[in-house]
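A single protein chain has been omitted; all remaining protein chains appear in their positions.
Moving on to chain A:
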Amino acid sequence: MRLLTHNTMRNNSKEAKGMGFPFKITAAEVKVIDNPDAGATEERDIDFVKRMLPILEWTALVRAASECGISSLPHTLTTDLAESRPFLQALYHILMNVHLIKGMLTCPVTGREFPVTNGVPNMMLEEDECERVRL
């Protein structure tokens, strides 16, 4: 599971009341795919990161990255940084190339745990955990 995906996720169970993000990561195995020529990132990828910036929860990302053992992200995102190319390249690398292979995701509100195995998080909920729907 990528950090990008982690940043978009939330617990949608009834108890979480829509506030179930960001998940706390307990990492058992993290795979960072090192790409030596990170400088050769395509223009398209940089554009993608730029478009993702407004969506990202920055504090959540910084925390998730540090939980995966990466502490190179600044604590606050300034507009200067958002324009600088090396920063965007590094951010692309963190968002796309850091994979959580094995571990646990914990909901900050309810404390429900979602296991991650083989890089795939198990987000299955039981029917009685789901949000009520009026028919």
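In this text, contacts are C-beta pairs under 8 Å (C-beta built on N, C-alpha and C of every residue); 3 or more make two chains touch, one makes a residue touch a chain; residues count from 1.
One rule holds in what follows: contacts and distances are computed from a predicted model.
Undergrad: Choose one: "S-adenosyl-L-methionine-dependent methyltransferase", "Angel homolog 1 (Drosophila)", "ribose-phosphate diphosphokinase" or "NAD(P)-binding domain-containing protein". The correct choice is the protein name in UniProt for the chain not shown.
TA: Options "S-adenosyl-L-methionine-dependent methyltransferase", "Angel homolog 1 (Drosophila)", "ribose-phosphate diphosphokinase" or "NAD(P)-binding domain-containing protein" considered; the missing chain's recorded name is "S-adenosyl-L-methionine-dependent methyltransferase".
Undergrad: With respect to the chain omitted from the figure, which of A:T8, A:S66 or A:S84 is a touching residue?
TA: Missing-chain contact among the listed residues: A:T8.
Undergrad: Touching the hidden chain in the complete assembly: which of A:M52, A:I70, A:A90 or A:M104 does that?
TA: A:M52
Undergrad: Touching the hidden chain in the full complex, which residues of chain A are there? Just list them.
TA: Residues 1-2, 4-5, 8-12, 21, 33-37, 40, 42, 44-45, 47-48, 51-52, 55, 57, 96-97, 118-125, 127-131, 133, 135 of chain A touch the chain that is not shown.
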